[in-house]
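Note that this complex is displayed minus one protein chain, with the remaining chains in position.
Right after this comes subunit A.
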Amino acid sequence: MESQKPAGLLYGTASAPSGAGSLKPANMAVTYCFSRLATALVAVLLLSFGSVAASHVEDQAEQFFRSGHTNNWAVLVCTSRFWFNYRHVANTLSVYRSVKRLGIPDSHIVLMLADDMACNPRNPKPATVFSHKNMELNVYGDDVEVDYRSYEVTVENFLRVLTGRIPPSTPRSKRLLSDDRSNILIYMTGHGGNGFLKFQDSEEITNIELADAFEQMWQKRRYNELLFIIDTCQGASMYERFYSPNIMALASSQVGEDSLSHQPDPAIGVHLMDRYTFYVLEFLEEINPASQTNMNDLFQVCPKSLCVSTPGHRTDLFQRDPKNVLITDFFGSVRKVEITTETINLQQGSEIMESSYKEDQMDEEAMEPLKYAEQLPVAQIIHQKPKLKDWHPPGGFILGLWALIIMVFFKTYGIKHMKFIF
């Protein structure tokens, strides 16, 4: 960029005298023109070099900031309760596993599981959730952090997480702290219908609410790009109403179709995964943080022959071309890192710590010994007085009731009784 300006100036200064040179006598103008032409030629050469250099730097910069995002978040929601919905928990955990494997840390994942399958009393192998039959792959793993579990997975909590309107005492791990340079992956699975998704068998979220939540996120600039994947029956109905920019959506089935489950395991006794997520998991197992696979490949996952339902997708709100969008833009957390080989020596500075330790030692001798409390002091307990309850003035109802009684009494029996009462 810097080399471009002087070349431009050169070019600018070269052009003016050549115009002025045409007014002078011809021979002087010719020599003048030649010198000017030489400088112009040099200027052009320099300009071309400069532009090559500049375009190289620009290329590098463009490569560096190709996708426009600087951090990745994932919100993974399983909305079904009860043991026979084991497959929905397995779906969510398999996406969680892939996303963690490709680099998104637990602090950037909000995992919501509506029921506990791993330590369910009906699970023949506790602390495991399998995705393939014959117990090949344990997607629960040993290092899982569930942020919202059991009764906390409600429509209200989900919308609060998305829009950021959370009560102030919510811990960090339960918040979606995304900014305008975050790419967010939202995966939802459960039982759904035409235009709604069922939460825990007791409430629903509609596609209009979801679209409005995404619009709130856009207005508050809480995302750069958003990928929404849903694996339910009639899943395509959930993304029909989106109207905010930069959203790409995938669903496992069209309106009027059911998403089917993949395979049961005879030892566990339930279906382990849904078909669409099973094939997505197989697809993601081949992705590593450096792979260049793009979204068009994800759209081809699970054709109708394998999935029985027709997976759908929606990219009209998305600004980039899906073939330029890498899978790791959403599923992974690929950071641009420059490695340096310089070494720096660190020195020890321990004087301050020692002085504070000495202060503690001096304080010690001045105080008297402390003691432990008695665990069951019977005598003290028997003789302790119960706390007096705070006196509250009588409320409006009591006052009104007494006023009514007194009024009725005096109306009936006459005011002459007053002096005997008061």
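Methods note: contacts are C-beta pairs under 8 Å (C-beta built on N, C-alpha and C of every residue); 3 or more make two chains touch, one makes a residue touch a chain; residues count from 1.
Here, contacts and distances are computed from a predicted model.
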Chain not displayed: protein name in its UniProt record ("Phosphatidylinositol glycan anchor biosynthesis class T", "Hemoglobin subunit alpha-2-like", "Large ribosomal subunit protein uL29m" or "Beta-hexosaminidase"): "Phosphatidylinositol glycan anchor biosynthesis class T"
Option from A:S55, A:N134 or A:T170 whose C-beta touches the chain left out: A:T170
Options A:S202, A:Q292, A:S305 or A:Q384, residue touching the unrepresented chain: A:Q384
Touching the absent chain when the full complex is considered, from A:D116, A:D179, A:D212 or A:E240: A:D116
Footprint left on subunit A by the chain that the document does not show: 116, 118-119, 125-128, 140-147, 149-152, 169-174, 338-340, 342, 344, 346-354, 357, 360, 363-365, 367-377, 381, 384, 386-387
